[in-house]
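I have a structure I would like to understand better, so I am pasting it below and will then ask my questions one at a time.
What you see is the complex with one protein chain gone and the rest in place.
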Amino acid sequence: MARRVAIVGTGQTKHRSQRDDVNMMEMVYEAATAALQDAELSVKDIDAVLLGNMEMFEGRALPEMWCGEGAGGVYKHCLKIATGGTSGTSVSISGFQHAASGLFDIVMAIGFEKQSDGHTATGMSLTDPFWDRHVAAGAIGNFALSISQYAAARGVTPEQAAKVAVKARRNACNNPYAHLQLPQLTVEQVLSSPIIAYPVHRFDMCPTSDGACAVIYAEEARARKICSRPAWVRAAVTRHDYAYLGDLKDRLISIRTMRDAARVAYAQVGIREPLKEFDVAEIYEPVSYAELAWYEALGFCKDGEAGRLMDDGITLLDGELPVNPSGGVLSTNPIGASGTIRVAEAALQIHGKGEKRQVPGVKMALVSGYGVYSWSDILILSSSPG
Amino acid sequence: MNPKVGIMGASQTHFEASKTHQTISEMVFEIAQKALEDAGISWEDLNYTITSSVDLWDGLTASNATLTEVVGAVMKPEMRVAGDGLTAAFQGMLTILSGAADLVLVLSYSKESMSSRWGITNWVFDPIYQQTLGLDYLSAAALQAQAYFSRYGITEEACARVVVKNLSDAQKNPFAQRRPKVSVQEVMNSEVWASPLKALDVSPISDGGSAIILASERVVRERKAEPVWILGAGRGLENHYLGERDLVEGEALRRAGQKAYDLAGIQNPFEEIEVAEISCAFSYQELLWSELLNFYPIGQGAKLLEDWEADLDGKLSINPSGGLMAGNPLIPAGLVRLVEAFLQLKGKAQNHQIPGVKKALAHGTDGPCGQGQCVMVVGV
Partner (left out) sequence: MAEEELLRIPIKMDLEYRYPTGKHFSHFFRVLKEEGKIMALKCPKCGYVFLPPRPACGECHVPLEEWVEVSDKGTVKAFTAIHFRFYDANLGRERPVPFGSALIQLDGADSSLNHYLEENDVTKMYIGMRVQAAFREKREGNIGDILYFRTIT
């Protein structure tokens, strides 16, 4: 019988564009240590260590060989998950599956990326050599293409997108781990920053960061002993889709993977009105416009209403459903960790450890992961095991 | 283990030095289709896919992105274990035990002909100390071999006999990369690549892959299937720095094996298991891994050669498929071992069938000279 599982601790590094003071293994060690301290566990208590990372960004192969011991993986069940941008949520889902299986009681999942170790744009350029590599311009070019359709179809304006960017960097100021903290950022500043790929301005886009984030899962009996307010994993759903750039003509418009994953996850938990029933959402928004598309895909509002939702302040820290009180991917983006950070940030909201970014009374949290143009992960965490 | 997960079907490619006629996605589609056919299930029945592949071997970032449509993952879940294929099978088992799925495709592949195995494996080593020394899997294995020889008096001749054994058995394996039988003398005379390892001590560069279909107990019951059951599994990791490891008495493999045996209720693997398919990219590893898996006492793995030559019934057969010497790429090799174990248990191993197989062991390894180890015990 599959067991109930909760997140009992989280830890992350202070994310920055370049961490010269640690190498990648030491950076993993920092996050692992922080998570163990948070859960008041020792490395001996961990039965399995899972790592998540996009190794081509650092030019590595099998980075768990080098970095596994930073997470206490020596002599343990230790392996690496890599699914592009969703690696962070993928490894989190694998961690959940390990603990739910009955074979491992306490499991650590760590997402990490040390982008400054490599050349991100080169890493991004190593796509399919026959078709995409010739013309693709990485994530930025790809998003820009999708956004041109999305904006035309749903009528979102650059100002509304800029509001998302402002929300993210201002929220980040409450998050001691966030990379980009810009308390004074304004919509005008976003719109006057250089265009990197039309219509995306520099401030609409996420940074690249060095960082790691660990979450610790425990099966039910241990979770109740370890944690006073465990964050129970109520749903974990994944959907993938075709990946050639031209395959999904209306990717941001339909984002069918996210819609379907959310539909299934909501049904599993009995969520009918996500805007009302979730207390917080940590969603994976690599570019400002994407967050608006996710509002529609996740059912926070009808298609075409995302801009208005932003204008009305519904997703601000004091709004009906705070979205990304951590500052989101727009503020912090070590790619292999970005998904795990969403899971950790949602969990710590339930733990009540959000400090300045704490949303009061969080019982139900939504997490989304996104990557490789259209892959989606949805997790639902709750203060009640259901 | 309770509940159990069953293997309902399996497939493997004909391994070749270079499959230039196929793209990776064409090769993967073939592997996936054959596994589904073997299991008698349709693409629609699948509810999860676990893949195993490594970006640097594929020459692509997020290489599993190009495979979504050929692994049945369009609007379905897929997760990639970026390492050993047997470990992907372990993950697939956990996916089912966690309740997330009840029919899972696990698929692993690599096309080593696309680039340089030694050039790529240099990038597994940490960039601070070991990578810049030019270490790769070959030189690391050479260090391990030398340590093993020194400690227990293992000879190069014994290792040459391992190669002779495997290539002789490979003649009977229709999927093996075609390689002629060799003599001890030919192995001993082959070019020294990294002392004490010679060219014929090293498994060949290979293209190909394999897949299995995993099912929950409930699905097995509903379909009245007769699967091979996973009885136990374990995975372990050594330290990364070669100087911090006991290169010979690898604790990670001992523990992984013991974990698998404990779950499967096996006390004496040599007596209770009929076939062991173990991943040995280098000849000496067949002796060393056999010892660490408790088939033979430490230092006495060469006894397996006498047992093979004696050709007795009812004893433990090690690598009747010919193993990696018969040609398997490193990443999927562990899953190919599981496929071979499956074939033996189902009585479908054709010319290399061992009679009366009830329990088998599959082993996979990744990282430098066995840093990562995975063991699975399966049975009918």
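Of note:
Note that the chains are named A and B in the order they appear, and that numbering of residues resets to 1 at the start of each chain.
Everything below uses one rule, namely that contacts are C-beta pairs under 8 Å (C-beta built on N, C-alpha and C of every residue); 3 or more make two chains touch, one makes a residue touch a chain.
What you are looking at is a predicted structure, and each value in this text was computed from that prediction instead of being measured.
Touch with the chain that is not drawn comes from one residue among A:L126, A:I216 or A:A261, which is A:L126. Of the candidate positions A:S146, A:N324 or A:S338, contact with the hidden chain is made by A:S146. Contact with the undisplayed chain is limited, among A:I46, A:A99 or A:L245, to A:L245. In the full complex, chain B contacts the hidden chain through residues 19-26, 29, 43-44, 56, 59, 68-70, 72-75, 111, 113-116, 119-120, 123, 127-128, 131-132. Touching the omitted chain from chain A are residues 20-21, 59, 119, 121-122, 125-126, 129-138, 140-141, 144-149, 152, 194-199, 242, 244-247, 249-250.
Note that only the chains that are shown with their structure count from here on.
Mean C-alpha position of chain A lies 34 Å from that of chain B.
Contact residues on chain B toward chain A in their complex (touch as defined above): 3, 54-57, 59-62, 64-66, 68-69, 73-83, 87, 90-91, 93-95, 97-100, 120-121, 123-128, 234-240, 251-252, 255, 263, 366-368, 371-372. Those residues of chain A whose C-beta lies close enough to touch chain B in the complex are 1-2, 23, 25, 54-57, 59-62, 64-66, 68-69, 73-85, 90, 93-94, 96-103, 117, 123-124, 126-129, 236-244, 256-257, 260, 371-373.
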